[in-house]
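Coming up: chain A.
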Amino acid sequence: MENVNFLYDLLGKNVISVLLIVSLPLMFVLVYALIAILAELKVSAWIQERLGPMRTGPWGILQPIAEVVKLIQKEDITPDRSSKLLYNLAPFIIFTGAYAAFAVIPFSEYFVPAGINLGLFYIFAVGSISAIGIVMGGWASNNKYSLMGAMRSVAQLISYEIPAAMAVLSIVVLASTMNMQEINKIQSGWFWNWFIFGGPGTLAKLWVIPFTLGLGLIYFISSLAETNRVPFDIPEGESELVAGFHTEYSGMKFAMFFFAEYANMFVVAAVLTTIFLGGWNSPFGDFMQGPFWGVFWFVSKAFTVVLVQIWIRWTLPRFRVDQLMYIGWKVLLPLSFICFMAVSLYVMLK
Partner candidate 1 sequence: MLPNEIYDTLKTEFGDAVIEYNDQQPTDSFILIGADNLFDICHTLRDKDAFLFDYLMCLTAMDLGENVGVVYHLYSMTHKHRLVLKVTAPKTDPKIPSVEMIWRTADWHEREAFDLIGVNFEGHRNLIRILCPYDWEGHALRKDYVAPEYYHNMKVSY
Partner candidate 2 sequence: MIQYIKNIWAGLSSTFIGMRITWKHLFVKKVTIQYPDERFKLPEKARNRLYLEMSRCNGCNSCAIACPVNCITVETIRVSPDDPHQEVHYNGKDRKLWVSRYDIDFAKCCYCGLCTAVCPSEAIQHTTEYEYSVYNRESLLYKFQTLTPEQVKEKERLLAEFRAIEKVCHPEGDAKPAEKKVVDKKTE
């Protein structure tokens, strides 16, 4: 693919531009995480007829900044009987896993840090890194709650990887590419060209729309589980496991977990946006279409998905661990197979 990166064109391919391109997503992650934290606080408050943070800046919009300023100053405790190396390494690994996924996320037609051809495959590969970090952190903390949280979390991540992968695979079959930029390009045009509505095609695609909608739902549910959000937040379920695998973490290391969680939320939302919701494409054909509008559309779509995740969090109770496995293996997996076969059939007939 031609994969034009306008910054390379602008600055030439040297160290500075590479660093800039690498750090742009980092900047984005930091700013986004702050906004997402604020959104979480505010949305939860409004749903509950409260106001949320009000006294830090106008309407409390500086609240996340205060949190960061505070977390920097907090003492960094390493428990005495923990496994020091693993304990200290875990947050970095988790954050690396979340951040590395940003490498292939196409923010716009012209901006994707690394437009590799196996983009979706890469995301799944990198996404699983966080499982290692979680189990490291949970085990090294030398805390029973942490250990239980870590075990649950890993079991959950592994189980839900499969339906999510099946959902993505169906779209790969539909688009016949794993390059995320390509997938986006296929979906250009009006919103009925999005893969959640069966992708571009004639009216013959009508019968496949329920299946692609189902795939979108399956991916969304699995993504909730992969990011440990309610109703799948059993690894850190407050009422059972105090704070789950990060019970013993404090200060900046805890902040890393925090950031990684929100970054992960964005990654799954971005994947959902890319493969189902048309990525950086405008929903209205050529209206507001363009490289910079692309960033706008992409971010706003992804952020809407994040908001829905937050919305669900403050609506539902959480599952029990066996029910979670049941849903993963006995509901989502068979359904995703059915949808996959339907989509394959559609591709064959096309």
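Basis for inclusion: all candidates are chains of the complex that A comes from, given by their letters.
In the analysis below, a residue touches a chain if its C-beta (ideal position, glycine included) is under 8 Å from a C-beta of that chain, and two chains touch if they have at least 3 such contacts; residues count from 1.
Fair warning: this is a prediction, and the values are worked out from it, not measured in the lab.
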Complex member touching chain A, one of 1 or 2: 2
Of chain A, residues touching candidate 2 in the complex: 43, 46-51, 54, 311-312, 314-316, 331
